[in-house]
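Before I ask anything, here is the structure I am working with.
A single protein chain has been omitted from the complex, and every remaining protein chain is retained in its original position.
For clarity, chains are labelled A, B and C in written order, and residue numbers in each chain start from 1.
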Amino acid sequence: MPALEPDPAPAAAPPPVPAVSLRGVAKSFGAVRALRGADLDLYPGEAHALVGENGAGKSTLIKILAGLYRPDAGAVELDGEPVAFADTAAAMDAGIAVIYQEPALFGDLSVAENLFIGRQPKGRFGLIDRAAMNRDAAALFARLGVPMDPDRPAKGLSIADQQLVEIAKAISRSARVMVMDEPTAALSGVEVERLFGVVRALREDGAAVLFISHRFDEVEALCQRVTVMRDGAHVSTDLLADVAVEELVRRMVGRDLGAMFPKQDVAAGEVVLEVEGLTREGLCRDVSFTVRAGEIVALAGLVGAGRSEVVQAVFGIGPRDAGRVKVDGRELPAGSPRAAMRAGVALVPEDRRQQGLLLDLSIMRNATITRRHRLSRFGFLIGGAERRAAADWSARLNVKFGDLADAAGTLSGGNQQKVVLAKWLATGPKVLIVDEPTRGIDVGTKAEVHRLLSSLAADGVAVLMVSSELLEVLGMADRVLVMREGRIAGELGRDEATEESVMVLATGAA
Amino acid sequence: MSADLRRLARPLMTWDAAIIAVTLAFLVVASMTVEHFGTARNAGYIILDLAPILLLALTMTLIVTTGEIDLSVASTVGLTSAAMGVMWNGGMALETIMPVAVLLGAVLGAVNGLFVTGFGLPSLAVTIGTLALYRGLAYVLLGDTAVADWPRLFTGWTLGTIGDGPVPNVLIPMLVLALACGLVLHATPVGRSIYAAGANPIAASRAGIGVGRLKFWLYVASGAMAGLVGVLWTLRYSSARADNAAGLELTVIAVVLLGGVSIFGGKGALPGVLAAVVLLVSVQNALRLAHVSTEALTVVTGTLLIAAVLAPNALGALRTALRRRRTTATGRTA
Amino acid sequence: MKGSKPMNRRRLTLLTTPILAAALLAGCGGTTQGDDDAGGGPAGDASADPNAEYETGLSFAMLPKSVNNPYFDASSTGAEAAATALEGAFEYTGPSDASASSQVSYIDTLSQQATDVILLSANDPNALCSSLEQARAGGSVVVTFDSDVDSSCRDLFVSQVDSDEVGLALLEMAAEQIDATGEIAILSATANATNQNAWIEVMEAELESNPSYADMELVDVVYGDDEDEKSFSETQGLLQAHPDLKAIISPTTVGIAAAARYLSGSEFKGQVALTGLGTPNQMREFVNDGTVTEFALWDPTALGELAAYTGAAAASGIITGAEGEVFTAGDLGEYTVGADGVVTLGPPTRFNADNIDDFDF
């Protein structure tokens, strides 16, 4: 990866009035307290890093800035004046722009229209002046240094290009505060470089940039100050130059790393899962690896490197173009999750709300859906078999809930994840695939999940874990497979794997 | 303790329970206030009138619970009825015609299923298409003519009662099918799959549920049920016509939604739908008996339909508000 | 494509085999068309007392094809007048869509209320029979008017006119207007409308047999389904398909009005003659503007009145429905029951520019 040179830091003392600041902001969702006192000052002309583990409250903070949520307590100040955004439009009008990790564009509309929706340049009779709109859009992209056809539909744009559209939109709105939520997670090295160039230029023009990232090299390359959050609260804010990465990590985790990643050493058994030459056009190519009983193998890499696609293909989601998947030496057919399940494979998906849970259905139904056939007697599910099974698993995984009949959607993120885990552990898997197992859950639950994975491995389950969190990868895995652009770029043993060695393989920078 | 109380109270707070209570209350009040309403004979008429709606609503409930819709059911009834007329005129035996009609319905349902699950097209558009297509084919088969010379043995059965008592014959197959559908939906793995497919098709398919195949077979079932209703309709009115049951799809959808099934899938229960069928038909019956004009019927149907969705929404909003108050209260004490 | 292959051949076979097997088994020696002799309706065994008085306090209910139809509105006025004259109660009720199945529910309701006289215009000759039988078993007298059901299912039918007379009158009016030469076409109601088909049959037979109509040719019969819009476009279609068309006969009030409206706004106005059955109020404009020369109809008010008297006479035991019985229908005068329990109102009235302003219905 190209060396990310630290920026020449601007004047150490920022201008007196922050462009935007949060004072003791709190926000709860039902029983979950996502933010319990967040403080943040963002000054014009600075790039400010916000770091914290998954579930530290970063996303909630962003959504408050974006005007999507209203804080329960505390204040948002703009140029020192308290404000309350009624909706997203109000936040945008105030000059705050948010670029999400996966931007939401209008696929059916053109790129230019996506930029200017609701503010299209008007000509005679209030008609939209398409030519002017396309011209303005082209000018914006030229300014960003990226040529893009403003007239093409947004459908089919890569994530990097979608982010550029969002940035162009922010610029066109002359945003003074730009919030970027893990914008680099899905970008290649070149794309990151290009993005940083754009961000630096914006900052030099006086914009305030809030940059959320898991990658400390990027943070160091781009930002001047860093704020650490943990459990919904502000921990510290420092000049990056004053604080070491190790110290930041310690503050983020807030506890002993050993307690966070309770990895037991297990002697690996027989090969259980065998993947040979797995290929899906445009998603992954010639992927081969094995996982043994008792082993935890991590699939690392950038978002979009094809990790989730690989595990999905292993589980039989979607067709394969080539390759074989074997469990205990027996081949699994493509395109049949059911066959994979029968062979003893379980997949805990990365997006539990979209792919894992039946949010409107009860906790009981969710926890037992994978075992609906086994729990039935003579084809009927009567009596308390489901309730007993669900209660049993909920107790084992320490799920906190009001009633088993409550909708799964009412649970907190961590408990939702436990329900998904329960549903799959109930099938007694030989191969447990977990895709981002601790995304969006609190630190306590995170440690519990790690402990669970570790003990499952100790019991002889082959665990395949996809994770974007390097600490998790390094802390939990016996072996690390690093993917880049759909291929396995390399394999690292537990003792070889470091933050650096993984990132080198992941980004392809030598 | 409060959790126990809540668990006990839960069944009482659902839409199902509400619609069942409303239905019972209406039946009691109407029996006391509307002349001729509370008689066994009138109950028989009500059962005969609600039979086709109820039967179609059974499979419609399953389909809507998976998040799809089937607007073509009434046209399927019309087409099977017309086909029966053609077969009868062609000299086929009624004992052959009846199963063939049901099979034809299943095939028509399979066509819907193929378009929806095989080609991945939106079921609303597909079944609006087959709504027109099947009705059109019914007219092609039979034109504007009617086939009316059905044997009395069979037509008499559809109208008759068990042992000449007060219980109509058709009640038996209705109850059997309702029980079967109820068991499938609420007490079998297939039922769990139906709810899962409606609540979150992606998550469902990842839990090993063949969502596409499930929906396909539900469309086949819906078609077969429409075929069966076609047979009953033809024999009950002793008249095979292309326009039989025209417009009935809207009534069926209305009762399913009124019964608390979410149009987005994943929510709802059969008892509520059954109650809704009884409610709608007996309200119409009572209004007629009370000499209330026809236009009131349409207004009542439409209002009930909107209210059925509005009311739970309002209730939900209220409940969230209450919960919010409760959590803030506990938050304060903590 | 997402999802697995929906068609699972094995399961389909499993599913269909028993059905087909049952079908085939049943096919041998099953019930087929013609096996069943429809048992005749209850025979009238009561005897008539021609000298009896009309009972007072009878309850009348008129059940039209659908309630939002001015023609039946007019009929109900007449029936109500008769009911009032006989000191009875009158109700006008029915479905808003003209379907047989909705009518069944209304008949059931009426029979529960033990209505003495049901005056019915049927949407289907057969579908209503079983309900009507129950109503009659419960003591109601069923009189059909305007549109009949199977004669075994009702007591009496009040016919607006004799089928032959209507057919002949329609043909005569058309012939007069086109000098009995050229192509003619018929715009009817629905294809299975009992009345219209009977009249069309008469016209066809007359065209065949009567030498004075030798130069006239019936080229087409189309159906407007008694829907305004459909009748309108069917008229359009007729004129396009038959460029040499000379006259259109529309034996239905909806059809003739729609056809007249089309003709009056088209180049065919005055070129193509139009006649048939229509109400003076609907047709007044087109007679005045020259689109239509002459058309005919009976008086629907009188029809409703006669139906009510007929029902009352049957309920009072004055008649039973046997041929030859005689009763007096108020101001309408004396009527005789014909074959099959049919009472006929009388010849249709012809309307033209000279007399149309004398009528208001």
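Rule of thumb we're sticking to: contacts are C-beta pairs under 8 Å (C-beta built on N, C-alpha and C of every residue); 3 or more make two chains touch, one makes a residue touch a chain.
Heads up, the rule we're going with is that contacts and distances are computed from a predicted model.
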(request) Using the UniProt record as the reference, specify the protein name of the hidden chain from among "Na(+)/H(+) antiporter subunit F1", "NADH-quinone oxidoreductase subunit A", "Autoinducer 2 import system permease protein LsrC" or "Dihydroorotate dehydrogenase electron transfer subunit". (result) "Autoinducer 2 import system permease protein LsrC"
(request) Identify the visible chains that the left-out chain touches across the whole complex. (result) A, B, C
(message) Just to verify: which one of B:40, B:162 or B:299 makes contact with the chain not shown?
(response) B:299
(request) By the contact definition given up top, give the residues of subunit A that touch the hidden chain. (result) 66, 68, 87-89, 92, 98, 104-110, 113, 117-120, 122, 126-128, 130, 146-149, 151-153, 155-158, 160-161, 190, 282
(request) Name, in rising order, the residues on subunit B that touch the hidden chain in the full complex. (result) 69, 115, 119-122, 124-126, 128-137, 139-140, 143-144, 242, 247, 250, 253-254, 257, 263-264, 293-303, 305-306, 308-310, 313
(request) Extract the touching residues of subunit C with respect to the undisplayed chain. (result) 66-70, 72-73, 96, 222-223, 228-229, 232-234, 236-238, 240-241, 243, 257-258, 261, 264-268, 281-282, 284-285
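As a working rule, only the chains that are shown with their structure count from here on.
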(message) Of all the chains shown, whose C-alpha centre falls nearest the centre of every protein C-alpha atom combined?
(response) B
(request) With chain centres taken as the means of their Cα atoms, state the distance from subunit A to subunit C in Å. (result) 73
(request) With chain centres taken as the means of their Cα atoms, state the distance from subunit A to subunit B in Å. (result) 43
(request) Any chance you could list the residues of subunit B touching two or more other chains? (result) 205, 210
(request) Scan subunit A for residues touching two or more other chains and write them down. (result) none
(message) Help me check something: in the complex, which residues belonging to subunit B touch subunit A?
(response) 3, 6-7, 10, 183, 187-189, 191-193, 195-196, 199-200, 202-210, 266-267, 323, 327, 331
(message) Applying the document's contact rule, which stretches of subunit B touch subunit C when the two form their complex?
(response) 35-36, 39, 41-42, 45, 49, 88-89, 91-96, 99-100, 102-103, 106, 110, 113-114, 117-120, 143-146, 148-156, 159, 205, 210-213, 216, 233, 237-239, 241, 243-247, 284-285, 288-289, 291, 293-295, 298
(message) Can you tell me which positions in subunit A touch subunit B when the two form their complex?
(response) 28, 30-31, 315, 317, 337-338, 341, 347, 349, 354-361, 365, 368-370, 372-373, 376, 379-382, 402-403, 405, 423
